[in-house]
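One protein chain omitted, others in place.
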Amino acid sequence: MAKLNMVGALNLALHQEMARDEDVIVLGEDVGVDGGVFRVTDGLYQKFGPQRVMDSPLAESAIVGTSIGMAFYGLKPVSEIQFSGSSFQSFPQIENHAGRYRMRSQGRYHCQIVVRMPCGGGVRALEHHSESEEAYYAHHPALKVVIPSTPRNARALLVSAIRDPDPVIFLEPKALYHAVREEVPDEEETVPLGRARIAREGRDLTLIAYGAMMRPVLEAAEVLRDEDGAEAEVVDLLTLSPLDRETLAASVRKTGRAVVVHEAPRSFGAGAEIAASLVEQAFLYLEAPIRRVTAYDVPFVGFAREKANLPGVDRILGAARETLRF
Amino acid sequence: MAKLNMVGALNLALHQEMARDEDVIVLGEDVGVDGGVFRVTDGLYQKFGPQRVMDSPLAESAIVGTSIGMAFYGLKPVSEIQFSGSSFQSFPQIENHAGRYRMRSQGRYHCQIVVRMPCGGGVRALEHHSESEEAYYAHHPALKVVIPSTPRNARALLVSAIRDPDPVIFLEPKALYHAVREEVPDEEETVPLGRARIAREGRDLTLIAYGAMMRPVLEAAEVLRDEDGAEAEVVDLLTLSPLDRETLAASVRKTGRAVVVHEAPRSFGAGAEIAASLVEQAFLYLEAPIRRVTAYDVPFVGFAREKANLPGVDRILGAARETLRF
Amino acid sequence: MPRTRLDLPYHVDYLSILGPDGTLDTDLEPKIDEADLGRLYRAMLLARRFDERMLNLQRQGRIGTFAPIKGQEAAQLGSVYAITPADWMVPSFRETASMLWRGWPMELILLFYAGYLEGMRVPDGVRDLPITIPVASQLPHAVGLAYAARYKGDDAVVLTYFGDGATSEGDFHEAMNFAGVLGAPVIFLCQNNQWAISVPRKKQTQSRTLAQKALAYGFPGTQVDGNDILAVYAASREAVERARDGGGPAMIECVTYRLGVHTTADDPRRYRSEEEVKEWERKDPLTRFRDYLQKKDLLDAEQERRLEEEIAQEIADAVARFEARQDPDPLVMFDHVYAERPPELEAERQELAERLRGTGASPAEGEAPAPTPMRGQRRTSRWPN
Partner (left out) sequence: MPRTRLDLPYHVDYLSILGPDGTLDTDLEPKIDEADLGRLYRAMLLARRFDERMLNLQRQGRIGTFAPIKGQEAAQLGSVYAITPADWMVPSFRETASMLWRGWPMELILLFYAGYLEGMRVPDGVRDLPITIPVASQLPHAVGLAYAARYKGDDAVVLTYFGDGATSEGDFHEAMNFAGVLGAPVIFLCQNNQWAISVPRKKQTQSRTLAQKALAYGFPGTQVDGNDILAVYAASREAVERARDGGGPAMIECVTYRLGVHTTADDPRRYRSEEEVKEWERKDPLTRFRDYLQKKDLLDAEQERRLEEEIAQEIADAVARFEARQDPDPLVMFDHVYAERPPELEAERQELAERLRGTGASPAEGEAPAPTPMRGQRRTSRWPN
């Protein structure tokens, strides 16, 4: 048991899974000798050698495309796209193939691959280094889209993703890479994909978020208790797709009110699906419109203005209070 | 004034815009000598020559990427992606550049480009030839996503798209290419982008759709009148993004009930945004949950089973009746 | 060394063994035993006849759009003959001849083009991938397979097909480069059939040959007469042996011609001349190989007639099996989405199942069954009345 940050926790998952199963291999830009630009793959090259930890040429489509081919042979490639902002270069491989091969081959082949990619803002980064692309992946059927929120669940989710027989897009909120340390057990831990977790119980309002937004959301929940005497239930999705509609609906049937928070621009974002699903499954329980607290519908703002664009405690509180008072 | 199908109407728009403005050029796979695999660019090569109508190599990223470069020089390229199923090959150029360049260059450059692509099912096509990708494009800020529903509005929308200073993803429902003929005036017609149209007035229920789904939706509306005595209002979005929230909300404030219909898989699809937006803007008027009638969350089914997957009159009626009776 | 010409390690050769006029380069003639020569001819003829039958079925509306192979039989069979069943074959969408050779039942192929995904269920034991439609996107899969084979200590090689147009796609480039860097045992077999739909080879790229593109990735590229099954085989065998021995990837450009339509949705008269087609019909790989066998006394008119009969029967039987196998039950669409169906998808399946059963007054369309609402359970003062 060690106190690890998210980078360390993910690294632990990779080390252990690679030791456990020699079909697990890692590839991507700078994942080998350099240990990944965020050091998530640190030490793997030294431990498992260049056959299993491959510094690939700079070509995202081929990184995912060759991973797919490897999977047909029984390997379990964990590839890294250096930033989710360059993940669209591999989008055709993901959309046209990873998310279709089981269906296309009627079960003869499937893509047991994990495509890891750091996502999200909050790190004073250049353009294409702080975007949130989850909704694009979530819309495609047959993919799984996972996004951890703490070191411990990051480790367990990555282990589960690697063992999952279906393609997993594994989004790593880079703002959380070094944000906190948490006890992470040495022994293996997994978390079933497709299940949200109740990060905080409450009865007055449901706050729904994932990834880096969990921190301001949990902080807002504390403020609501202290200043408003309101108990917010907080749902941490962990898996965005397939969406755990049951947990969401159950919470909102209890609280009657919901606010969804994400970093991506609002329109046609993940928050829309969550809201639409709640309307379908908990309409008669809704006592206020479902609000979305998100980035604005702008393509990129530069890090000097990122704070104004991304949801923070204040905006979450504002929306929560409006919803409570509605 | 001639009775044209949608192919003819789009072709008219291209002929007239190219004649009017020599900065308008056309490029793509097979758009020249062959006139496009659907003949939308028929005759342009013969009329305007190879400098303005370019048969490009088989490379979607470069088709859009060079269009972007041309736009910086003042040209107005109308490119064709042969099927929207190959449009993800150009997604990085669209997402990383077309939808960001005005912002990135702070107004110095912008991308006055139209990327045309046939979309949707209903034509007994192979995989990747019948998908509906609109939600991916709609989620990216700074793009416009347009989808016509009749020959006449197709022509007017394409003219407006070509003249629009921002990048337009122009989705052409291939099931409608030859579906009907309509009088299309010789004289220029435009339609403001960003505005939905009320295709049918009604007070009991709002049916919301676009593109090829307009036909079963309008048919369902007739059945509802005849068999149920219910008057459905039908909204045809025409522009998916930016979404005409005002028209949608106004209709649902009047009817209190809404059903959204689209061909794309449901989860994280365009219907989610429409539902979420209605909840935000018309919550107190809603008398029933907003239902979505869509394809199932499966990647592809093969045309032998496509009918069971895509919304038809029956399914729309079912959802409408449930909503009316709620 | 102010201005020096660099010496590049590879060059581009052109290979032709059995000329269009029947002349044979006996030095280069590959040794193929008589039985195999017979099998190859039969496979060519079967592919030709099956192609014709499919065209016919398509015109009758019994199958949908497909890509005929007429004219490309030598390029496909000459190359696929060079690999073993333990090797892998990664097709694009125009390799019916290679697929038949590898053991795909004709009825599966028909089923696929009739809109049933069941048709792409690769037969057990056949180490092929299904058809890939997005041009060039299968090439990285071939590289991944090849790498994995080596990783697993397996000496299999991977033969992958693509067209002249495919060489313009980014995926072609990325896959070729990966293969070079990884030293992956892949044979990149380009069927340069002169056209990418309506775009002629000359407009596809300025490079003089397609084979020379391999030089950009540090491995050999060879151009062969793609209508000469002996040359295709010789070049392929060389590449396969090299790859199997750890020599890494190779590219082969087969110069051939699509004698028919691009797909059944295409009208080639719009973009190419009858004369051009005629010119290439004279180089038909099937007649060329037939003449070769006749000269060798391995085929006579009677044998040819019997072969045609056999093949006609085989195809007729396959068509019958195909007709019998069409089961449009739509519920299978939920079967191979994920390994395990998530709740939402299960609900969608049930919704469709109920719709099919025609039970229930219009079930909630395309929606998970809503939980019974507990009306009045919660109320808020904001709801008037």
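Order of writing sets the labels: A, B and C. Residues in every chain begin at 1.
To be clear about the criterion, a contact is a pair of C-beta atoms (placed from the backbone, for glycine too) under 8 Å apart; a residue touches a chain by one contact, two chains touch by 3 or more.
Model, not experiment: these values are computed from the prediction.
Chemist: So which of the visible chains would the left-out chain be touching?
Modeler: Across all of the complex, the chain we cannot see touches A, B, C.
Chemist: Can you work out which residue in C:Asp13, C:Glu34 or C:Glu279 touches the chain that's missing from view?
Modeler: With C:Asp13, C:Glu34 or C:Glu279 as choices, the missing chain is touched by C:Asp13.
Chemist: Quick one: say which of A:Gly69, A:Gly99, A:Gly256 or A:Pro289 touches the chain that got left out.
Modeler: Checking each option in A:Gly69, A:Gly99, A:Gly256 or A:Pro289, the one touching the absent chain turns out to be A:Pro289.
Chemist: Out of C:Val126, C:Leu215, C:Val277 or C:Ala353, which is the one that touches the chain we can't see?
Modeler: C:Leu215
Chemist: Could you please point out the chain A residues that touch the chain left off the display?
Modeler: Listed in rising order, the touching residues are 29-30, 32-35, 37, 55-59, 61-62, 85-86, 89, 124-129, 266-267, 289, 291-309, 311, 314-319, 321-322.
Chemist: Footprint of the hidden chain on chain C, which residues?
Modeler: Spelled out for chain C, the touching residues are 1-6, 8-9, 11-17, 25, 27-28, 168-174, 177, 180-181, 183, 203-209, 211-213, 215-219, 223, 248, 375-376, 379, 382-385.
Chemist: Pick out the residues on chain B that sit against the missing chain.
Modeler: Against the left-out chain, chain B lists 25, 51, 54, 56-57, 59, 61-62, 64-75, 77, 92-93, 96-97, 102-110, 141-142, 144, 164-166, 194, 242-243, 245-246, 249, 253, 256, 280-281, 283-285, 287-288, 326.
Just so it is clear, only the chains that are shown with their structure count from here on.
Chemist: Please compute the C-alpha centroid of chain A, do the same for chain B, then give the distance between them in whole Å.
Modeler: Each chain's C-alpha centroid was found; their separation is 30 Å.
Chemist: Hey, what residues on chain A touch two or more of the other chains?
Modeler: Expected reply: 92, 96, 103-104, 141-142, 242-243, 280, 283, 288.
Chemist: Taking each residue of chain C in turn, which ones touch at least two of the other chains?
Modeler: Where chain C meets two or more other chains at a single residue, that happens at 117, 134, 170, 337, 344-345, 367, 370.
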